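Here the structure comes first, spelled out in structure tokens, and everything after it is commentary.
Apart from one protein chain that is not included, each protein chain of the complex appears where it belongs.
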Amino acid sequence: MFIIKLVMKNALRHKLRTALTILGVAIAVMSFGFLRTIVTAWSAGVQASAENRMITRQSVSFIFPLPFSCLEQLQQVPGVTEVTYANWFGGVYKDAADFKNFFPRIAVDPETYFSLYPEFIIPADQFAEFKKERNACVVGAKLAQEHGFKLGDIIPIEGDIYPGHWEFVVRGIYHGRDQSTDETQMFFHWDYLNERMHVESPGREGLVGWYVLSVKNAADMPRVAKEVDERYKNSRSATKTETEREFQQSFLSMSDAILSSLEAVSYIIIGIILLVLANTIVMAARERTKEYAVLKTLGFSAFHIAGLIAGESMFIATTGLAIGLALTFPLAMGFAKAFPTFFPVFNVETITVVIAVAVALSAGVAAAVFPVTRAMRMRIVDGLRSID
Amino acid sequence: MAQNGTMIRVDHVTKSYRRDSIEIPVLRDISIDVPPGEFLALMGPSGSGKTTLLNLIAGIDRPNAGNVVVNGTNIGDLGESDLARWRARHVGFIFQFYNLLPVLTAFENVELPLLLTDLSRKEKRDHVEAALRLVGLGDRIRHYPKQLSGGQEQRVAIARAIVTDPTILVADEPTGDLDKTSAGEIMDLLDRLNKEFKKTIVMVTHDPRAAERAHKAMHLDKGELTS
Partner (left out) sequence: MKIPLKYMWRSLWTRRLTTLLTLGGIALVVFVFAAVLMLSNGVQQTMVDTGADDNVIVLRRSANSELVSQIDRDAANLIRTDPGIATGPDGKPILSTEVVVIINLMRKDVDGMGNITVRGVSPEALVLRPQVKITQGQMFRTGSHEIIIGTSIAARYRGTGIGEQIRFGDAMWTVVGYFTAEGTGFESEIWGDVEQLMPAFGRPVFSSLTFKLRNAGDYEAVKTRIQADPRTQYTEMKREKVYYREQSQLMSDFIRVLGLIVTIIFSVGAVIGAMITMYAAVANRTVEIGTMRALGFRRRSVLGAFMIESVFLALLGGGTGVALASLMSFVRIATVNFSTFSELAFGFTLSPGIVISSLVFSLVMGFAGGFLPAVRAARMNILAALRSA
């Protein structure tokens, strides 16, 4: 169609300016995509929550343990199919100041933990080896890659919550079943931890960090939570039971100030896209005032003129959008490779792309509003007279 | 100070332009002598090279061959910054479309060439006011170009051209954009500058009435003098 051809020719008249504008939009879209990916990656834990898992922890806060005796009682709650338990070990690996060395170190019961977390896939032979050795451990594939852990390597940890020098042997490397599975964790035997506590700090043996319950029917979950918490309400170890999603969400909401700030900044970027684009379109339209007047004398309507202006604006916006999106993915991948333990899951979500598209297209329209209004209102006579 | 009674000598000058590896000759072996105090009109059809010749005399273009000597100085010998300095001191420009800076007032436009000198603020002001009074615009000092008529703009441009008391005045179609009355006023002004202030003026023009006011007219056609 003629209008489209004219739009393209107009845009290409000032190649440098058009190229710069497209580049500006592209970079802003790329930053936008990157920021939003950080926001979604932060909440990846919530996304990865399973539908039917619940977490039971000490009600005062997670730093207080629950007695091991709860296990049997929890297993008997109607609706609960399986129960496992775990302790957050913490400790310090090498130089604590380097954030790369911070990864989750968790003591688990091998028999039950991995059946409750089927998303951690361990090769059968490695799993068998892991179960055999007291101080064996299983590490995530991303973690192994980042630190160069291989089967048979020893990982030394200086305990802090559980003081002393600890050594673990890598007997298995797990892969995540889904794209959203965390591959940066390290698991070892709960029994190993417990035995050592028995010897070194008897007061701390038989204590569990949290329990994980698998509930057959999602509808049962509220009832299960109530029943468990009621049971322990007046004991020394009052519990708080919630779905895994709620559990993750509560951690997330503690950083909501930061997340909101990041989102606010992403809106500011939208503002910048708009300004850069509007700047160019306003200039372009002003330069062509006389031409638009001439077109009008030839019989083109005001809508045609509007189409030219908006067309150019949309052309630049969509080209910039395409380039920006294309660049977002490698940027995200580079970031994920550089900081794998910080954001264990760092993917550009579909929703991010959708929002970016919506933003760029709206900016394309908005940038054209002012010059279009001006062009529509202009009288042919004034237009012909204008010298810019 | 003129040497041998010549203010401007154009000596066997040739100029051509390059367009996509084709050489287009504009001036072919031109020689002219302009004595001091002369008022010369250069005339000819479009593409005859008259404006090019003017540009060479004014020092904003260089010939491919030959010399241009103004008041004893071979301007072809000057490097670019020296040439700029020379222009500032010796040449007053008058353009067809006035070429005033739209964001400066009449006063500031006229003051512009003086900014390249070392005059004090007071001296500069005196020169500007004198120039504006001479062209009859003493009362329009604070106006911006868009607030002036075409004739008034051209007068401001002339004031700017003379404010440094240059050796020669160079005018490219000075009345080209003016109505008959304004054109007449401008030519009166140029005439006065030539007769009273003994300014050497070289003017390119299409307008026969403007050419009439000059002492001498030379015609160019296809890069050669025809008379």
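Labels for the chains are A and B, by order of writing; each one numbers its residues from 1.
We adopt the following convention: a residue touches a chain if its C-beta (ideal position, glycine included) is under 8 Å from a C-beta of that chain, and two chains touch if they have at least 3 such contacts.
Owing to the predicted nature of the structure, the values given are computational and were not obtained by experimental measurement.
Chemist: Which chains here touch the chain that is missing from view?
Modeler: A, B
Chemist: Where the complex has a chain not shown, which of A:Gln126, A:Asn194 or A:Asn279 is the residue touching it?
Modeler: A:Asn279
Chemist: Of A:Gln47, A:Gln75, A:Asn194 or A:Gln249, which sits in contact with the chain we cannot see?
Modeler: From the options A:Gln47, A:Gln75, A:Asn194 or A:Gln249, the contact with the absent chain belongs to A:Gln249.
Chemist: Touching the left-out chain: which of B:Ile32, B:Ile60 or B:Leu78?
Modeler: B:Ile60
Chemist: Given that one chain is not shown, which residue among A:Ser261, A:Ser301 or A:Thr373 touches it?
Modeler: Touches the omitted chain: A:Ser261.
Chemist: Can you list, in ascending order, the subunit B residues touching the missing chain?
Modeler: Looking at subunit B, the ones touching the missing chain are residues 55, 58, 60-61, 80-81, 84-89, 93, 95, 97, 99, 101-104, 108, 112-113, 115-116, 160.
Chemist: Touching residues of subunit A against the unshown chain: what are they?
Modeler: Residues in contact with the chain left out: 16-17, 20-21, 23-25, 27-28, 30-31, 34-35, 38, 59-64, 90, 92, 96-97, 99, 158, 160-161, 163, 203, 236, 240, 249-251, 253-258, 261, 265, 268-269, 271-273, 275-276, 278-280, 282-283, 388.
Simple rule for what comes next: only the chains that are shown with their structure count from here on.
Chemist: Let me have the rounded angstrom distance from the C-alpha centre of subunit A over to the C-alpha centre of subunit B, please.
Modeler: The mean C-alpha positions of subunit A and subunit B differ by 70 Å.
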